[in-house]
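Complex shown without one protein chain; remaining protein chains in place.
Labels A, B and C are assigned to the chains in the order they are written; within every chain, residues are numbered from 1.
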Amino acid sequence: MIGEPVLEVRNLKTHLMVKAGPLPVVDDVSFSVSAGETLGIVGESGCGKSMTALSIMRVLPRPIGRIVGGEILLRGEDLVSKSEAEMTAIRGSRLGMILQDPHTSLNPLHTVGNQVIEALRINDRRGAGGSLPARAVAMLKKVNVADAERRVHAYPHQMSGGMKQRVVGAIAISGAPDVIIADEPTTALDVTIQLQYLQLLQEIQAETGMAMIFITHDLGIVANLCHRLIVMYAGRIVEEGTVRDVFKAPSHPYTEALLNSVPAVNRKVDRLYAIDGQPPKLTQTRVGCSFAPRCPYADDTCRSLAPSPSPGLSGSGDHRASCWKQERGA
Amino acid sequence: MARFITTRFLQALLSLLVITLIVFSLSHLTGSPIDALLPDDATQAQIDNLTRELGLDRPLHVQYFTFLQNAALGDFGDSTKWKGSSAAEVVIDRLPATLQLGGLALLISVVVAIPLGVVAAVRKGSSIDAVASVIALLGQSLPAFWLGLVLMWVFAVILGWFPTSGYGGVTHMVLPAIAMAWFQIAALTRLTRSAMLEVLDAEYIKLARVKGVSERAIVWRHAFSNAAIVPITYFGVLAGSLLTGSVVIETVFAWPGAGLLAIDAIRGRDFPVVQSVVMFFAVFFLLANFLVDILYAVIDPRIRHQG
Amino acid sequence: MRKRPFFDGLPVISLTILVVVLVIPALFADLIAPHDPYKAYLRNRLEPPLFFGGTTEFILGTDRLGRDILSRILHGAKYALSISIVGILLGAAVGTALGLIAGYLRGMADAVIMRVVDITFALPSILLALALATLSGPSFQLVIFVVIFVIWGYFARQVRAETLVLREADFVARARVAGASDLRILRKYILPNIVNTIVVLATLQVGVVVILEATLSFLGIGIPRPTPAWGLLVADGRQLIVSSWWISFFPGLAILLTVLSVNLLGDWLRDRLDPKLRQV
């Protein structure tokens, strides 16, 4: 099932160039994801998970977003050094992405059919399976859009959110990409629709064997869907490991807090009410652990020295956390 | 869509009716045409004759209903200044010149402003953006008549590249059209730029990007088509300002269009012509805006499907 | 970092220009103008500006009656400022009031008011001004009237659009539940939220108004002579654009600088106060 690593991110650093100075929104992030594997990226809003995704896609907000260091290796090819034209060719065909809000992510002026067709025309390298419209219908059927023959002629405003997100999914997989990044794809959907949609993603992944990066702040989803996860805080990875290891033995206080603040599976969390304070402003010069100001266990070491990744509490080899206080209360 | 268009059409008609009332009462407030139409040494008999001839001796409401009835048929009476022609004839005769000039000015504005606005937005913060900002600001900072005269002096008298003024071929239209387009370029560039900036931030642009659409297709097919609503809205306003602008520019460049006609008619107290020229302008404006509404519906399925 | 390099620092510069060209002259023309703006030095007619063969007596030259251009421009600032302020205040007041009513009451009132807006836009304002001028002669009041006529619709449309949104807002609903009267809701809850829009829009209208005044003067229906209104100075000097270019050039420059800096300021304000507003 899980095969070769297809995407490796190494020491990625992304800055937003704002008036006040560069904001390190992604700071030295490394991870990899393999074919057939689903990697969850978890964290509060503004922790850098979306920026990581946009960096991989090379569609950072212009002109302020910039990758300032690291490598993004897609089957060994470094995307960071690719030209814009090369990236255009890679996007959609080898890297797919599903955006958060289906209500705004489809162009309101074009029929959904045409939007799928556009993706097919650009990305479908196989080119098989009949005319573009027919393949568009097929794509929609693949993502379980009922009455696809008629729906291809519909405009986004004539469809429900769940239906639109299926269309977005169809667009994302139209090129049969190696990696698909889903950036909180269900946040804007109703609970029941969410489940259907996640199921769909799982099915598609099982069928195509592609790697998936699933960005969310919903640990419930991660538990159901992902094989591994990374937890991000203030642009950095604070903990990573298999879902089983991390859930069993959360090694970073932030992960712990995240888990504690999920009273039930499938509950959306925007802010960690369980933890006082807010994520730090990225402009502040960071000394020590970024989480220290909110961390109940923080001491002077935490406040003065930045922790580096160390093996997590589960003891598994790939479970790592960046914390001086892993052995707290345990 | 049908209902949307019908509603808009009826609204325009209603506006037109109110405008007839305004036009009528205004021309009857602006003093008697008699003083302008008769010589300084006119006799009482001449005055009485003309008053009768123009129907100015009848009660106002009667005059208005006659006016309305005739106006519906496009008849605004005979011109008092251009004897031997009906007012509508005079206006229709001059309108093509204004439309030619306005059309060229519109073309220039669109051809310059839209790409400029789009590029300025796409390359926000670049030197092109700075140039666009300067153009946009300068364009709105000079009175058109002054710009027109300066253009005339520099490009016609000193450099001799174009005729100074007067009616003729395309070369005659270049300078007045530029003078006329100047302000519009400014306004349109600003609008296009800000509309594009807004759209370029939209999620569907991000989606287009991540699905591998080329930059050019993103800018034009995805972003511009959505941003176009704003410049298109402005076309409605533009139609009006080009007509209004024609009043000044046609005077400067001796361009025999409806704007120049309007001034002559007002100064000469040629009520029928004033009324018909204002009505034509208003109809033209309402029509342009009606077309803009239809265009919205054509472009945007959300409007098309409403109601 | 390079987000908006072109605009950076410009608010300060434009504000400075505005103060120097418009505000100080408008307030203190009597003190700083070297000559009486109406005083005709008939022996010194059409004197060129300093550095173009003129003297320090008339730094920017004189017009065809020998009046000092500099003094006329300085005094003209009063008219530019007062037309802008009075015209825009009234235009904004009318437009805002009607926009509030239309957006808040909706229904019939909205339909009627928006129709009136359409009608004002549809009527060629310059022609109406010409027609009115033949009735009453040109006057300051006429110019103000035309200004109001031209700009109120923009305010009405914008204010209505925002009121439509605001009236559905939670805090308005809460106020309504708490028994606040419509007038109070409009005044205490809606108006404060659209003040920014109004300020930005008003700033951006200054340029429109100054140019409009010049255009009216060109057509002979602006502020009556011998008032040294800028537009009139430009319009009056246009005949001598070749030989005595300074008569129209310097007032034109004053207009240019004023409009330029007001628009820059307006842009800046808009970005600051009301990024969603994008009307010109």
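Here is the rule we go by: a contact is a pair of C-beta atoms (placed from the backbone, for glycine too) under 8 Å apart; a residue touches a chain by one contact, two chains touch by 3 or more.
As a working rule, contacts and distances are computed from a predicted model.
With the options "Heterodisulfide reductase subunit A", "Multisubunit sodium/proton antiporter MrpF subunit", "ABC transporter substrate-binding protein" or "NADH:ubiquinone oxidoreductase subunit M" in hand, the undepicted chain maps to the protein name "ABC transporter substrate-binding protein" (source: UniProt). Touched by the hidden chain within the whole complex are the displayed chains B, C.
Among B:Asp75, B:Asp93 or B:Glu198, the one in contact with the hidden chain is B:Asp93. Shown as candidates are C:Leu42, C:Met108 or C:Ala178; the residue that touches the absent chain is C:Leu42.
Although one chain is hidden here, its contacts on subunit C can still be listed: residues 38, 40, 42, 45, 64-65, 133-134, 137-138, 220, 224-226, 238-243. The missing chain lies against subunit B, touching residues 31-32, 34-43, 46-47, 49-50, 53, 81-85, 89-90, 93-94, 96-97, 100, 149, 152-153, 156-157, 160, 163-171, 251-254, 256-257, 260-261, 263-264, 267-269.
Note that in this section only the chains that are shown with their structure count from here on.
Summarising the inter-chain contacts, the pair of chains with the most C-beta pairs in contact is B-C. If you average the CA atoms of subunit A and of subunit B, the two centres end up 52 Å from each other. Separation between the centroids of subunit B and subunit C, computed from CA atoms only, is 22 Å.
Residues of subunit A found to touch two or more other chains are 63.
Contact of a single residue of subunit B with at least two other chains is seen at positions 124-125.
By the touch rule above, subunit B contacts subunit C in their complex via residues 11-12, 14-15, 18-19, 22, 26-27, 29-31, 124-125, 129-130, 133, 137-138, 140-146, 149-150, 153, 187, 190-191, 194-195, 198, 230, 237, 240, 243-244, 247-248, 251, 262-263, 266-267, 269, 274, 277-278, 281-282, 285-286, 289. Against subunit A, the residues of subunit B that register as touching in their complex are 123-125, 202-204, 206-215, 222, 225-226, 299-302, 305.
Note for the complex: subunit A touches subunit B at residues 57, 59, 62-63, 84, 88-93, 95-97, 99-101, 104-109, 118-119, 122-123, 155, 157-158, 168, 171-172, 174-175.
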